[in-house]
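Here it is, the structure in full.
The complex appears here minus one protein chain, its other protein chains still in place.
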């Protein structure tokens, strides 16, 4: 499952199953035999809109098992709403697998996985792999309120423990999920995916704790395949992921370079980001 | 059922039933209790797009009985395609009833009803009324090919006789449906709805036969309620339906005025048109 | 006019000397004279209607098709069909007295003199609360150069209409120019009380089966959501260039859409093409605006005018005059 081997292509999938674990949240199971073998934790896909209008939508690959993968939709606008209307039997073409997954080759013992919102979709496979490779994985899962916390049992199912946080305290800790990183024994590695503010907070805590953190970033995507440079994030020019650009022009001699979240990412080490 | 009485409004309907009598043709039954009583043969409605995108779509009112009306969709583009996806239970708001229906107050004995394509949807109620009022109504129904001829039995069901014409001769007369007007005993009144070329041919035959013809016109609509002047057709300035405009400006002293198909129409007498 | 309401409503705005109980207007040419939509919405719940543009002489308008739907919008080429000012004053204007909202006349013409003549006659009528000046017409004296595309012509037409009435005049700008801010400054300097931004964007569509333009007039004006980003930018740029209020328009369907215009610097909005999708659009916009103001703790819409426009220095002043 090296990303080098995971040559992306257009996969014609068929919707197998559909469920709504929470309000405005839809999980679609997709029949995609050739794809499953190529999927690495942290990979995403670009879903081609069924009606052919508007841009393709970036979605994390949630599950990948047998000949089935799944995606989780949180309806925020027209494209997610259209995809959420898909029913079993409907066709869905996707570009996949895309991006570089999490760096899970040599894992420490204790891994904390921080997730919020749609970020959850990008970390289930990572949790599974951590456990399979002998690490203790704990999901730190945050949301506004209880109803928005879904599929906790899937994480327990792959052998991860789970702690929740809600803004309103309706379930678990009341407050920021990232506060949980400082409660109890600190992890040796942090993996995170969710809204940018949550990722920034995670980076802060990680630095404070002196723990390395891998962040899967969200940006507005155009192409999703590295062609448009619309999805960049500033990173250290010295990073292996930095585009091999020379120092920027005379007007802007910065020490960072803008890397593409869809191509060089979406996973970056917190310490290489210059955001 | 005077159009004067038929004050239009926004009716919240629910899809009761859906059937596909032919390829790319969908009939939707709509629960619309208050509407039924207001409907006059030849009325149309503007269907508000369920997803709220793109303009409302003009549709003839096909059936109106009990608390149910129906519409017939022929899928030609994005809006008709979206409406055709509606399923029983779905909501559909419509502006109705709109336009002036056919002029059926004093009918002769023999009425020929010429229909093509979506025009069929606008003449079923007219056929029914003709028969109810003691006239002999014959539907002359044309299409490219057999598969596109639908619901003939509904017309027979209201007591109309039916003759068909197809371009490929796969059913009935091979050729233009309007040729049928000259075969057999000529009618005393012609009612027609369909594509503009068919209506022009009908007007020609009517003039040739010396028979009055009522044509329900199709134009691209904007508002459908008389507000945008996007749907006009040139008619005799002397017609009661002509907007009370003075002669046009010095540059264009024409003898016609442009009447709104949605407001002054959609039904016009062939002899008042100046197209 | 709805003076009573104006005092109280958080949605009340003022455009020059024109007070509106709601910041939502039916757009010219899209809303007839208002009565066409009366069966579907309560006109006392919109700020007003901008009437279809009227010219000095009657016009038959363009051949059909006059409309074609395009992605996210629509092209129109009506060609200013109207009965001419004399017939209009005689037969139509009296009816407008019964409208429960503001009635804004729209003046169009093909010479500076046309605008002055029609503007004066129309503004003289008590049924008309204000004038919008539609300068997106060709000036026949000047090889058909569009008034709205030329700063000098814009200034001359504005000054000519200003000279014949004290009623509020709103000059309607075209987006089909290299620098809309420059045109806006000319209109302001020539005496406009407010600016309508934007009129339609020029475009065309071709019937690929018949190998000919879709529109009888070949070219038309693009409206609807497709042009919203173009309109929001135009409002944003004009708001930085002038001190007079702006009536924003171009693809507004929802309160969120309208908010883009207010935050860019508009004091009121017109809703046109969205009425063709759902006549309740203006009501939904007003309801959504009220909810937004509550959610964000604003006492009135005026507080957010230009709030997302860093270079917009005049929001305060607006609040002043429109209090």
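Letters A, B and C mark the chains in the order given here, with residues in each chain numbered from 1 onward.
Here, a residue touches a chain if its C-beta (ideal position, glycine included) is under 8 Å from a C-beta of that chain, and two chains touch if they have at least 3 such contacts.
Remember, predicted model here, so these are calculated numbers, not experimental data.
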Omitted chain - touching chains that are shown: A, C
Residue among A:95, A:148 or A:180 touching the omitted chain: A:95
Which residue of C:149, C:169 or C:194 touches the chain not shown here: C:149
Touch criterion as defined above, residue of A:90, A:167, A:188 or A:219 at the omitted chain: A:219
Chain A residues touching the omitted chain (full complex): 7-10, 48-49, 52-56, 77, 79, 93, 95, 219-233, 243-250, 252, 254, 256-258, 263
For chain C, the residues touching the chain missing from this view: 70-73, 75, 149, 176-178, 201-208, 211-213, 219-220, 222, 224-230, 232-233, 236, 251, 256, 259-260, 263-264, 292, 304, 307-308
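Throughout what follows, only the chains that are shown with their structure count from here on.
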Per-chain CA centroid nearest to the all-protein CA mean: C
Chain B-chain C separation of Cα centroids, rounded to whole Å: 35
Chain centre separation in whole Å, for chain C relative to chain A (CA means): 46
Intercentroid distance (Cα basis), chain B paired with chain A, Å: 54
Residues of chain C whose C-beta touches two or more other chains: none
Residues of chain A touching at least two other chains: 53
